[in-house]
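Note that one protein chain is taken out, while the other chains of the complex remain in position.
We just call them A and B in the order they show up, numbering each chain from 1.
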Amino acid sequence: MATILFYILGFTALAATLLCITRRNPVHAIIYLVNALFALALLFYLLGAPLVAAWEVIIYAGAIMVLFLFIIMMLELAPDQEIKGPGWLRWGPVLLLSLVLLACTVLLMVADPGSSQEVPAYYASPRTFGYALFKQYALAVEIVSFQLLFAAVGAYYVGRPEQRKKPKGGTP
Amino acid sequence: MIVPLTHVLAFSGALFFLGLACVLARRNLIMILIGVEIMINGAGLALAGGSAFWQNIDGQILVILLMALTSAEVSISLAMVVYLQRRRGTLEANAYNEMHG
Partner (left out) sequence: MNPNLLFLILLLPLCGALINGLFGLRLPRALRGAVAVGAVAASFASVCLLWPLAAGEGTRTILGTWLASGNLRADFGLLFDPLSAAMALMVTGVSTLIHLYAVGYMHKEADTARFFALLNLFVFAMLCIVLADNLLLLFLGWEGVGFCSYGLIGFWYAKVENAAAGRKAFLVTRVGDVFFAIALLWLFAALGQLGIPEINALAPQLSPTAVTAIALLLLAGACGKSAQLPLMTWLPDAMAGPTPVSALIHAATMVTAGVYLLCRLFPLVSLSPTAMTAIALVGAVTALYAASCALAQREIKRVLAYSTMSQIGYMFIGVGAGTVSGAMFHLTTHAFFKALLFMGAGCVIHLCHEENDIYRMGGVARRSPLVFALFLAGALCLAGLPFSGGFFSKDGILLAAYAQGDGWFRLIWLLGLASALLTSLYSFRLLLLVFAGEPREKVHKHHLPGLMRWTLPPLALLGLFGGLFNLPPAYGGGERLHHWLGSLAGSLPVVDHAREFQLAALAGGLFLLGAVIAWWRYRRFPGEQPSALKNFLLHGWQADAVVEWSLLKPFRAIGRFFWEGLDRTLIEGVLHTLAGGAMREGETLRRWTNGRLSTYLSGFAWGLLALLLWFLLVLAKSAGPPHT
């Protein structure tokens, strides 16, 4: 059961991502990406990481993608801000490259004899997760919090209003 | 015991390279950033799969840290996108080529 679900979710994620990257309108792309992120979150749950799954939805789809949407809408990008170029001339080589890269990666993966083993079932409860996070990785947590502070300060600075006639607001 | 590790990693790789394709092929700065997000997510999937494979929680912790860092990065990069749009008026990546040789 979980196997079938896994594959369905996996292909959903891939399809959604594929649609995302080919949209002209950035808003549409974001929505498709949110879709993919939901599928990804369920995949995380299947792989035994419920907390990660939750956070994927809350933080990633819920905060980061919303931020993207805010900025896109604020900038009032017209859909034709894209270059109208011949589609396959640009996409062709890129997709080819990606396929080749994927093939190489897969080859590398199958070359390892131990990789054909199945992923055993796993479940990491929030308690275990919490323990691990704040005991072993406490330093990492502190550093990441610094990082968030820097990011906030930096984002404010970069986006501060111009000292000119019409200060457009622009801080998240 | 659901799928071979290879399959997980294959999905993760496919996601990653789709993100790479988006980064390479799109000219809009925002779409490039979205591509980066996709790539990060692909990496996260690989991490989670590895964590389950080796019955270790470290992979998942890494995913969390990755998410946190991603949010920091996104906020700054979007602030810069706003700034660039204000200054230059365009978000096409090829318009910013003053470092040409």
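We take it that a residue touches a chain if its C-beta (ideal position, glycine included) is under 8 Å from a C-beta of that chain, and two chains touch if they have at least 3 such contacts.
Bear in mind the structure is a predicted one, so any value in this text is a computation, not a measurement.
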Identified contact with the non-displayed chain, of B:L15, B:I32 or B:I76: B:I32
Touch list for subunit B against the chain that is not drawn: 20, 23-24, 27, 32, 93-94, 96-101
Interface with the undisplayed chain - residues on subunit A: 97, 100-101, 104-105, 107-108, 111
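Criterion: only the chains that are shown with their structure count from here on.
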Whole-Å gap between the CA centroids of subunit A and subunit B: 6
Interfacial residue positions of subunit B with respect to subunit A in the complex: 1-11, 13-15, 17-22, 24-28, 30-31, 33-35, 37-38, 41, 44-45, 48-49, 51-53, 55, 57-58, 60-61, 63-65, 67-76, 78-83, 85-86, 90-92, 94
Complex contact set, residues of subunit A against subunit B: 2-3, 6-7, 10, 13-14, 17-18, 20-21, 26, 29-30, 33, 36-37, 40, 43-44, 46-49, 51-52, 55-56, 59-60, 63-64, 67-68, 71-72, 74-75, 77, 81-83, 90-91, 94-95, 97-99, 101-102, 105-106, 109-110, 115-122, 124, 128-129, 132-133, 136-137, 140, 144, 147-148, 150-152, 154-156, 158-159, 162, 168, 170-172
